[in-house]
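As structure tokens, the structure follows; a few thoughts come after it.
Left out: one protein chain. Kept in place: all the others.
Labels run A and B following the written order; every chain starts at residue 1.
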Amino acid sequence: MERPRHQGMAKNTYMRWRLPLVCLLWEVAMIVLFGVFVRFGPEADAHWEEEKREMNLTSDIENDFYFRYPSFQDVHVMIFVGFGFLMMFLKRYGFGAVGFNFLLAAFGIQWALLMQGWFHSFKNGKILIGVENLINADFCVGSVCIAFGAILGKTSPIQLLIMTLFQVTLFAVNEYILLNLLHVKDAGGSMTIHTFGAYFGLVVTRILYRPNLEQSKDKQGSVYHSDLFAMIGTLYLWMYWPSFNSAISEHGDAQHRAAINTYCSLAACVLTTMAFSSMLQKKGKLDMVHIQNATLAGGVAVGTSAEMMLTPYGSLIVGFICGIVSTVGYVYLTPFLESRLHIQDTCGIHNLHAMPGLIGGIVGAITAAAATEDVYGKEGFIKAFDFTGAYRTRTPSVQGGFQAAGILVSVLMALAGGTLVGAILKLPLWGDPAAENCFEDDIYWEVPEEEESDAYHMHNPDKPASP
Amino acid sequence: MERPRHQGMAKNTYMRWRLPLVCLLWEVAMIVLFGVFVRFGPEADAHWEEEKREMNLTSDIENDFYFRYPSFQDVHVMIFVGFGFLMMFLKRYGFGAVGFNFLLAAFGIQWALLMQGWFHSFKNGKILIGVENLINADFCVGSVCIAFGAILGKTSPIQLLIMTLFQVTLFAVNEYILLNLLHVKDAGGSMTIHTFGAYFGLVVTRILYRPNLEQSKDKQGSVYHSDLFAMIGTLYLWMYWPSFNSAISEHGDAQHRAAINTYCSLAACVLTTMAFSSMLQKKGKLDMVHIQNATLAGGVAVGTSAEMMLTPYGSLIVGFICGIVSTVGYVYLTPFLESRLHIQDTCGIHNLHAMPGLIGGIVGAITAAAATEDVYGKEGFIKAFDFTGAYRTRTPSVQGGFQAAGILVSVLMALAGGTLVGAILKLPLWGDPAAENCFEDDIYWEVPEEEESDAYHMHNPDKPASP
Partner (left out) sequence: MERPRHQGMAKNTYMRWRLPLVCLLWEVAMIVLFGVFVRFGPEADAHWEEEKREMNLTSDIENDFYFRYPSFQDVHVMIFVGFGFLMMFLKRYGFGAVGFNFLLAAFGIQWALLMQGWFHSFKNGKILIGVENLINADFCVGSVCIAFGAILGKTSPIQLLIMTLFQVTLFAVNEYILLNLLHVKDAGGSMTIHTFGAYFGLVVTRILYRPNLEQSKDKQGSVYHSDLFAMIGTLYLWMYWPSFNSAISEHGDAQHRAAINTYCSLAACVLTTMAFSSMLQKKGKLDMVHIQNATLAGGVAVGTSAEMMLTPYGSLIVGFICGIVSTVGYVYLTPFLESRLHIQDTCGIHNLHAMPGLIGGIVGAITAAAATEDVYGKEGFIKAFDFTGAYRTRTPSVQGGFQAAGILVSVLMALAGGTLVGAILKLPLWGDPAAENCFEDDIYWEVPEEEESDAYHMHNPDKPASP
């Protein structure tokens, strides 16, 4: 039953001292940096009563907490249950999917609070945090979860923690460039989260290319129950995506509108995914891989434009297209990327995040460029695109141009950052598994022994099938 | 391993062109109709700032989004995870349960936005939507999910899409008759959602009666894990039902009250379900079928009266009774309906939705008839029953009469509509499975092959048990 520590390419996957060291080091650093920098923002601080008077608020209900906390919790579920369970489709990698996602996200949100805080909430030497920071930290980690999808099953937890450290850093820089320098709108993160996260992950998995990965081919599929667990992830992502895209929009109509647009886009996306899943399979049967993933592309693709006046039918059209693009991608593009470009994309993030993310950026640019005072109202127009201060003279078409530039910057940042991080992760120090041990929990996890009389009900393919 | 396409009664279940065609046709129709009719309502439109001034609102927090969005998300979870997972109890129909529910609900909410919009949110030639419309669309689809429970495992996805199209249409008509013509109260939909949906589904399954269904008897039960998946559905329905019944109630006390009443009714229902489940089984053991379903009857049965002054103890009494009625129904009535009336009700919706729905309608009629200005306060009385305009002179006892009429109308509409739709679904065009292939995923789904060494850990009963 005991598997030798060194086997195949004789990789050392022993985690006993390395993993604890990295975890403790990372966490001690967080405590020190939080101690120096992080404090409660005015709406979470005990001085709120005074603040309230200064801001001329009449009721506690106007605390930002009540505008955003329900959406925050939905986003939180998407990151931890949504991504964690979606990746559980592999037959023997359930612990790794949900457990490593848990680990990297728990670290990532702390580091993101700092990185994003320095860029966006820094005041008098302190980072002042509130519920919006928590949402943004979850968003940032979302992009790491996406990249994790590409390398799922092929890396050690140490590699994931290192990738998280770097990716969160680069995410914050890219986000700063887009939101502050280019003054781009991207409330649901088509560009900053999905495009960036996906291309980052694709480059990393390209650099970590494993020529002998077919040695673990038998473990790359799903079993009946693992597909059902994955549907928990899918559905929570699908249901809560309207909260994702509206979570940090402006109070009032913008949040309301973002939720409606996303709801519409996602609904349309389900229909075209089902249609193409059946159409592209010889026997006309539906494929769980498509249902689990491509149904979500509609949420990705309105990430930039959801808070704009995309209109419900505009959202339907975007969802319609993305269900098709994403499903076609799973059928034709993923095998091509693997065989020709050596991009081994475990979860197919190219189809769920990269392409829909690009589409989302483009839809956002077009929607912004097409905006008129007539459609938005005079005040609504200025509020929607924040055409104030230095940007008061910016026109919709210029805004559209900057939006398009934002896509480009995100892709370039992802390619450069992914290359750097991929190179670091390739160093033979981090305890990644040998090719024949990929997609298998018992390298890094204590996997329960099946009981004697249950020996036939096996999960571990290494056990002999009969006594 | 490959199963022949035509077998048994030689049914053609090949979906390759038919399913994509229906999905794409339906969705293109939605896009066109949304393009012509659907726009953002005033609270989701970018003109909100002007609207706010007109409505004399001082804060963005008074946007309806903040009153209803958390409840909307709870309802959304109930429709997609609640119903989807509850129906996963069948050992070999997990993909179909959650996947087809996903498909029909995603289509249904779009069509419901239109149908309900034309009746309730039509202004100057446009349907103006907001968060309340999203909730109502989910509600409407809930009634389709209920009907799906009766025919679960016995229909093709095309049949489900056709049923959804018709049922949503008829739901909207019935709802219009009740809410607008009869001026009936039914915030949680005991009549419009549960009674209507259940009798609709029961008639459909009666018309689709399969005399040879015992050929797939072995697949009609659960296995250990499928029962655990089903409990996810049960618990989310149970926990979020207070949100369901309060989601579209009047702001303030009515929403608050509806949540409390529902919470109480559901709690009592669990106790009597457990009691009768044990009592009616020879060995005194609890039956998962009852726990998964009858515990929810208390939520159904306060659907009409939850926003009224039913009082917490009144709710306990309703829940107490419904747990008993529903459990007894599962033990005695379901077998009777199947053997004598040829109503094959896969999920037992007669016990969970039909009977508790009727009880809910009656409780609502009585509670309305018993209302007094003393109990509600002068303003509260008028507000609770909307006794304004044309209805300013309506008395509680008259209201009770109309409520009772609402039950009758719902039942009649369901019977007539179900007959029509059942007849359409009986046409031999839609690719439904042969009797021996019912309750089995691999007719319509790619089901993962179990790996070689895992051959003993089988889910597919067609595989030989030993090599």
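The rule is simple: a residue touches a chain if its C-beta (ideal position, glycine included) is under 8 Å from a C-beta of that chain, and two chains touch if they have at least 3 such contacts.
Note that this is a predicted model, so its numbers are computed, not measured.
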item: Residue in contact with the excluded chain [from B:M239, B:A370, B:A405 or B:L420]; value: B:M239
item: Selected from B:N12, B:T169 or B:S222 as touching the chain missing from the view; value: B:S222
item: Absent chain, residues of subunit A that touch it; value: 5, 14-17, 19-21, 23-24, 26-28, 30-31, 34-35, 38-40, 43-50, 52, 58-61, 63-66, 69-70, 73, 76-77, 80-81, 84-85, 88, 94-95, 98-99, 102-103, 106-107, 109-110, 113, 129-131, 134, 157, 225, 229, 232, 442, 444-457, 459
item: On subunit B, residues whose C-beta touches the chain left out of the figure; value: 58-59, 61-62, 66-67, 70-71, 74, 91, 218-219, 221-225, 227-228, 231-232, 235-236, 238-240, 242-243, 251-257, 259-260, 263-264, 266-268, 270-272, 274-276, 278-279, 281-288, 291, 295, 309, 311-313, 316-317, 320, 375-377, 379-381, 383-384, 456-459, 461-465
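Keep this in mind: only the chains that are shown with their structure count from here on.
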item: Centroid distance [mean C-alpha coordinates] between subunit B and subunit A, Å; value: 32
